[in-house]
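What you see is the complex with one protein chain gone and the rest in place.
Each chain gets a letter, A and B, in the order it is written, and its residues are counted from 1.
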Amino acid sequence: MSDEKQDSSSILTWLTVITFLIAMVAIFVYVPTEQTEGAVQRIMYFHIPAAWLAFFAFFVVFLSSILFLWKKEREWDIYALASAEIGVIFCSLVLITGPIWARPIWGAWWVWDARLTSTLILWLIYVSYLMLRHQTDMGSMRARFAAVLGIVGFLDIPFIHFSVLWWRTFHPPPKMISPEGLGTGMDPSMVSTLLLSLGAFTLLYFVLMGQRIKVEMMRDEVERLKKDHLYSN
Amino acid sequence: MDNLEYLFAANVFVWGGIFYYLFRIKRFQQSLQNDLDLIKEAVKKGSQDE
Partner (left out) sequence: MTIIWKDFITEIKTRELFSSMFIFALLVVIIFIFSINLSLIQASEVGPGVLWVAFLFAGTIGLNRSFMLEKENGCLQGLLLAPMDRTALYFGKLVSNFVFLLIMEVFTLPLFMVFFNIDLLPHLLPLLYVIFVGTLGFCAVGTLLSSLSANLKTRDIMLPILLYPLIIPIIIGSVKMTGQVLAGEPLSSMMNWVSLTLCFDIIYIAISIMVIDFVLEE
């Protein structure tokens, strides 16, 4: 049983590595350089998948939080924690790569553009979520509080989206599903590269999730053994 | 257009971030594994003594 699990996780890891290698080749060799933006446009192939991944991770936090409050099983709490951590990591990567792209293209590191601003607020919400987890002692209280915040925080996203959008009305209307006009104004090779990169990042999410969950399971195991054997006698 | 240094910087951050996180998880796993082994050994010893 556990061997089988090990096998599937290593298969997943290798699949991720291979997909990433292919994606790298596509990003740096295959795809043509953008005419107006130059080489820096290639950042997009990391930036958009990372943003997608962060959002997906936060959605998983939301779902696991609901399921935790409903079923009260520790594993949902672990999923929420792992997903929130990965989401924050990738949200940070989005916030770092964004300004690096914006500097040569817009001439400024940071513009209070709608999408940038809402990403920053999202990052703040989930950093505070992780802080809450660190501040609270282990146990059912921490899990319940975190789940409440995971639900409340995710429900805030539409409000943040619209308020920030109307706050700066000069911004062009966003294309929700197709950031930067996916598939419309782009070369087919660009679309396929982006999709490949999206796939690679999604696989990476599951690899990271698996590892992070393992850490938490091991921690539980240590606690349990300590309680059973060391403190009792 | 010559803005390769920006592309390079972005890559450093992305890969640095991902590998740092992986490295940290692995280190956690190792230290926890150590703890587990120690505890299991202690438990075994304890039961033998009895």
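Just so it is clear, contacts are C-beta pairs under 8 Å (C-beta built on N, C-alpha and C of every residue); 3 or more make two chains touch, one makes a residue touch a chain.
Quick caveat: nothing in here was measured; it's all calculated off a predicted structure.
In the full assembly, the chain not pictured is in contact with A, by the touch criterion defined above.
Across A:Leu63, A:Ile121, A:Val191 or A:Ile213, the residue that sits in touch with the chain not pictured is A:Ile121. From the set A:Ala50, A:Val94, A:Leu149 or A:Met190, the residue in touch with the chain omitted from the display is A:Leu149, counting the whole complex. In the full complex, chain A touches the hidden chain at residues 69, 121, 124-125, 128, 131-132, 135-136, 141, 144-145, 147-149, 151-153, 155-156, 159-160, 162-164, 166-167.
The rule we apply is simple: only the chains that are shown with their structure count from here on.
By the touch criterion stated above, chain A contacts chain B in their complex at residues 36-40, 42-43, 46-47, 50, 86, 89, 92-93, 96-97, 100-101, 103-104, 204, 208, 211-212, 214-215, 218-219, 221-222, 225-226, 229-230, 233. Within the complex formed with chain A, the chain B residues making contact are 1-4, 6-7, 9-11, 13-14, 17-18, 21-22, 25-26, 28-29, 32-33, 35-36, 39-40, 42-43, 46.
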